[in-house]
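Input: a single structure, listed below in structure tokens.
The other protein chains are all here in position, but one chain of the complex has been omitted.
To keep things simple, chains are lettered A and B as they appear, and every chain counts its residues starting from 1.
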Amino acid sequence: MILKRYIPIAIVAIFGSLTLSAWFIDNETIETFANDDATQFFDIIAAFAVFLGALNLLKLQFIKFIKKQKGWQYSAISILSFFFAFIIGFFIRGAYFVDDKVFFTQEAALESIIILDVSKEQQEEPYKVQENSFKNLSDAKDFAIKQNLITPVDWGAHVQKNGSLFQWMFKYIFSPLSATMFALLAFFVASASFRAFRARNFEASLLLLAGIIIMIGRVPAGGLISSWMVMYLIVLVSGLYIHYLKKKNNVTIIFTLAGFILVTIAGMITGWPIDKPSIFYLPLLQEWIYLVPNAAGSTAILMGIGLGIVVTSLRYIFGLEKSYLGE
Amino acid sequence: MIRNLENLIIKIGDVDRRVIFVLIGLAVLIPLLTPVSLPIRETPTTVKFYEGIEEIPKGSKVLVSFDYGPSTRPEIHPMNVAVLRHMLRNEHKVYISCLWPDGIYMALDALEDISDEFSLKEYEDYVLLGYRPGAEAVIKGLASDLRKVYTVDANGKFIDDIEMMNNVKNLNDFAYIYSGSAGYPGTFEWVKYGGDPTGVRMSSGTTSVQVNEVIPYVRSGQLIGLLAGMPGAAEYEKLVESPGIAIKGMAAQSFAHIVIVVFIIFGNIAFFLKQKKERKYSK
Partner (left out) sequence: MTLSAMIGAWIAVFLTLSIFSYLYKDNPFYKIAEHVFVGVSAAYVAAISFWTQIYPNLLGRLFPKDGPLSFTGLEFDFNHSFNILYVFPLLLGLMMILSVFQKFNWMARWGIAYTVAIAAGLKAFGYLNSNVLNQVSASVVSLFGENLPFFNISGDSVFNNIVLLLGTISSLMYFYFSKEQRGNFGKLTRVGIYFLMISFGASFGFAVMGRISLLVGRFRELIAYSEPSYNYSTIWLLFLIIAFLFYHSIREKESNT
């Protein structure tokens, strides 16, 4: 109980209070510990947590594979892929430099340096490295290595180096998979737009209208839509609404016609500028919606989240919240 | 005839979703295959961002953070490349950090994109600090003592052996912080633990999904302007006069948006007609 419950609670209370108080206490020891070492500890433990995640994943996939559960063949693929990437990451440097060129293996790098000269003059010592000739390939390789003609990348830097094997794996395996998984969402968003987004009430209509104006106004195509076109559209939609309310054709026709005539006269007088009246020009309308009413709502949400996080953090520090223990 | 039209609209409203997938796929693909040039109009937040960088005294130290991965590369990468161009044109010394593990490769790609243009020399024009896990703890560490977080750079070279790192102790020694951010950790963490506590001027480029959440920081001045998604990147490319992939993608983006708006409107019309029909038959 002490090890499983009270010590973790004590850890949260002590280190949480220390970190929080470091913002307010002007003491060099506390500040140095909280700002430097404590955060370093956090980073290191976070790195170990990543390993824990990887091990748990392997455990689950192995269980599925060994017990031949449904889809065990795919678990085998998961396990193989994991070990493929693990070996590249931990056991293979994957980057050997010869001047500016990078090779995945030392052998490939050596091949680029050692020239096989089969001319009559070089039959005795056909392997050439720079100006030196050698009888055997192995002698040529030893010379190249001893002369430091090949620079292997440092361990640690091999996962952050351009042209390395690890970077190749990132570029051609991890990157396309990661990017495509997210790109799939575009299709589902389009499908949801068609099948699910319904203006069932005033609030939903407001949401959809704001969304549509932002979507059209933010892209270059929105700038090509004249404000007069928007005004005509508003007259048309208002006419439809009047028809829905009054259900009288002549009222609808008169209203719509009057609206069209008014807009046309106004346009002819002003010379049909694309962005005037600015309230109907989508890019400007979109900007106003984004920077004024939308910003107000977003600010309120941000403040609400902020207050919630502060309270929750204090609850964790005071030991009132123990969800991290699974309680 | 109107009844036939109504029935047709209702029938189309129940179409298989795979037809919608094909339509949206074509809406994006066709403009990419047959490029169309559209006029780009800068928004106030992008202009503010640009002016914010112009105000930095020439030759200053700036921190650029690559906080995104390949999943959000189409949105953030063009803006980060344009920001690096802008910074280097103004002769700033660039220090690159990454809060995402993939960020380091994004940074390497961005540097490769502009390397020839500026004849970039590592440790003279830029320092690639690299990635460190820990999110806000990393930023807090940087705000206090950079050398506790980074003892070596991405190449494994000791920080103390890098001349450009002389007189750089923590975030206060930078004139500007920029984060190209795709989520957590990113803009929010940089504001809370980097910009606000130190008072260093900062701004950010974010994915479109995050833009709305970040606007309060722009309004309050905690961020000086903002680059909002791929359209924001396109606007910024126009301002720095370096047209790139963001501008090229705007035609496809525009066309796809129009198609989605048509879907929404059409879907709602079909929905209301169906409701009207059901009410009629239930009477």
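We adopt the following convention: a residue touches a chain if its C-beta (ideal position, glycine included) is under 8 Å from a C-beta of that chain, and two chains touch if they have at least 3 such contacts.
Since this is a predicted model, take the numbers as computed values, not measurements.
Chemist: For the chain omitted from this view, which of the shown chains does it touch?
Modeler: Contacts of the unshown chain, counting the full complex: A, B.
Chemist: For the full complex, which residue in A:I25, A:L116, A:A183 or A:L240 touches the chain that was left out?
Modeler: The single option touching the absent chain is A:A183.
Chemist: With the full complex in mind, choose from A:D26, A:D99, A:E131 or A:E203 the residue touching the hidden chain.
Modeler: Touches the omitted chain: A:E203.
Chemist: Can you tell me which of B:R89, B:R219 or B:K274 touches the chain that was removed from the display?
Modeler: B:R219
Chemist: In the full complex, which residues of subunit B touch the absent chain?
Modeler: Residues 18, 21, 24, 28-29, 32-33, 44, 71-75, 101, 130-134, 136-137, 140, 151-152, 158-160, 188, 191-193, 196-197, 207-209, 211-213, 216-217, 219-222, 228-231, 245, 249, 252-253, 256-257, 260 of subunit B touch the chain absent from view.
The definition used in the following text is that only the chains that are shown with their structure count from here on.
Chemist: Once you find the CA centre of subunit A and the CA centre of subunit B, what distance in Å lies between them?
Modeler: Measuring from centre to centre gives 10 Å for this pair.
Chemist: For a test of understanding, state which residues of subunit B touch subunit A in their complex under the given definition.
Modeler: The contact residues of subunit B facing subunit A are 13, 17, 20-21, 23-25, 28, 38-41, 43-45, 69-74, 102, 104-105, 108, 112, 128, 130-135, 137-138, 140-141, 143-145, 148-149, 152, 154-156, 212-213, 215-216, 219, 228, 231, 234, 250-251, 253-261, 263-264, 266-268, 271.
Chemist: Which bits of subunit A are touching subunit B when the two form their complex?
Modeler: My answer: residues 31-32, 35-37, 39-40, 42-43, 46-47, 50, 153-154, 156-157, 160-162, 167, 170-171, 174-176, 178-179, 181-182, 186-187, 189-191, 193-195, 197-199, 208, 211-212, 215-216, 218-224, 283, 287, 290-291, 294-295, 298-299, 301-302.
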